[in-house]
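Yeah, one chain of the complex is gone here, protein chain that is, but the others are all in their spots.
For clarity, chains are labelled A and B in written order, and residue numbers in each chain start from 1.
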Amino acid sequence: MLRNSLIGSLRQIKPILCSQSLRSLSNGANSGLTTIEVDDKSGIATLSMNLPPVNTLTLNLMHDLIDSINQIECNKSRGLILTSSNDKVFSAGLDLKELYKPDQERLKEFWTIFQDLWLALHLCGIPTAAAINGHAPAAGCIMATACEYRVMLPDFVIGVHATRFSFLVSKWMMLSYQSVLPRRIVERALNQGKLFSTQEALEVGLIDEVAGSKKEALAQCAAFIGTFDKANPIARTLTKRMCRDSDVTELLRDRAGDLRACVDYINTPLFQEGLSAHLEGLKEKK
Amino acid sequence: MLRNSLIGSLRQIKPILCSQSLRSLSNGANSGLTTIEVDDKSGIATLSMNLPPVNTLTLNLMHDLIDSINQIECNKSRGLILTSSNDKVFSAGLDLKELYKPDQERLKEFWTIFQDLWLALHLCGIPTAAAINGHAPAAGCIMATACEYRVMLPDFVIGVHATRFSFLVSKWMMLSYQSVLPRRIVERALNQGKLFSTQEALEVGLIDEVAGSKKEALAQCAAFIGTFDKANPIARTLTKRMCRDSDVTELLRDRAGDLRACVDYINTPLFQEGLSAHLEGLKEKK
Partner (left out) sequence: MLRNSLIGSLRQIKPILCSQSLRSLSNGANSGLTTIEVDDKSGIATLSMNLPPVNTLTLNLMHDLIDSINQIECNKSRGLILTSSNDKVFSAGLDLKELYKPDQERLKEFWTIFQDLWLALHLCGIPTAAAINGHAPAAGCIMATACEYRVMLPDFVIGVHATRFSFLVSKWMMLSYQSVLPRRIVERALNQGKLFSTQEALEVGLIDEVAGSKKEALAQCAAFIGTFDKANPIARTLTKRMCRDSDVTELLRDRAGDLRACVDYINTPLFQEGLSAHLEGLKEKK
């Protein structure tokens, strides 16, 4: 029953070997905001976010990411490394302008595709690793925690600093953080809106290794993907999804409810005022 | 739905900014067993337990603690530091005399107010820290784990040693312990009835820092409270409660059941005999 229901329910989201169903969610052509390079020798695909200036997760970038993740899965790559073509920022997180005085229909589309992106990455059938070659705040961090391994370059920051702009993360985002960090650290970091330095992230376990360069980071991610060589790929995929089942179930059992709650929260004056002040602060920084 | 139900259900327990509902639970005047000092400069309130000889959690002390926590929350303090005016004992835990050959109605009142105290502290809207300036066994430890940070003075002990007097803690008490410590450590410590020395508590993460004096401990707690300065206070409160939601839900979904099970257990000969032997042992120590 368990094994059946797991395989069954996960099959409804994305089939084991190829995610046609998810791909169809993100209809329309790829806008070219991501690039995929497959290493012929290793069979590992490197997926780069490529939206200047800071890989903000816009509707289009999220669409292209989902499309690329599905392509990589379907093309029988040996693993997926998520990275950035920008050498300062991995991803700046969600496009906050979409949350400010939002058009309601567009906001729903925006949040839904963010849910899709997290599910695509979190349940990706092949081994995944993040080569974090720049800052990874907020949803940039959530994407990294949805991978199975994290290698980061020095002198950057990573963390979910949502409380700094009055945002309340969804429970599945908290669980994604908690799948990597101890419960006590998660609560404190989320409450503070803490951005960890590379060194701090290593110490608490938010990242697994530090690399001297992007090249080194990619090599370390590839070495991690190599640790699965003795595992049967399908048994590995099913095992990964079983381990992540309870986190994913939190979202899947009521996606519409998560969307509604999130939209309601975003529309509160509390959040709109907090976000407005935050956006002003960002402008002044420039 | 999640966000709504979280805010909704928590709002029913205690409103976000001021806990009138809980306050009304603890009707009657404050007996003066606690004192509140607010630092004008920092805005931080220090809540001291002040019931000689060892801050045993009697009905009256628990009543005053709840009342004080609510006052501090309502008065827009920047944070709450829980400490003791006794320099040897933080709190000796529940008044075990209330559990020995108990009057049934009074026992129900006693356990219910203990549930209330834990909820008030665990869900307190503002940042909380414990300056543990003395021994903190049993419910003294549970109160400390309900805070967000723990600073302790050397040469004291802390831990839930319930099995030593035959007590079976409630699941929500275990979850409170587990919100701070790894699962493996929790099971072993609860089974042993382990009292950790200050140094041992630091090593496993039961406390966060050691302080050389009470003054230093208060300063370290204040520094922790300062780490939330960049977070929006309401988003912080909602985030804290989301992180603690599953622990609290364990109690809230069946408070009456927890009460009944606890009362039933306390009335068993097993427990009454174990407690009797324990109380005899304490007398001999004196």
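Following the convention adopted for this analysis, contacts are C-beta pairs under 8 Å (C-beta built on N, C-alpha and C of every residue); 3 or more make two chains touch, one makes a residue touch a chain.
All of these numbers come straight from a predicted model, not from anything done at the bench.
Among B:186, B:207, B:222 or B:238, only B:186 touches the chain that is left out of the view.
Looking at B:113, B:162 or B:180, the residue that reaches the missing chain in the full complex is B:162.
In the complete complex, the hidden chain is touched by one of A:59, A:238 or A:277, namely A:238.
Residues 162-171, 174, 182-184, 186-188, 190-194, 250, 254, 256-258, 260-262, 264-265, 270-271, 274 of subunit B touch the missing chain (whole complex, contact as defined above).
Listed here are the subunit A residues that touch the chain not shown: 1-6, 127, 148-149, 178-180, 182, 205, 227-228, 230-232, 234-236, 238-240, 242-245.
Everything that follows uses one rule, which is that only the chains that are shown with their structure count from here on.
Inter-chain centre distance (subunit A to subunit B, centres taken as mean C-alpha positions): 37 Å.
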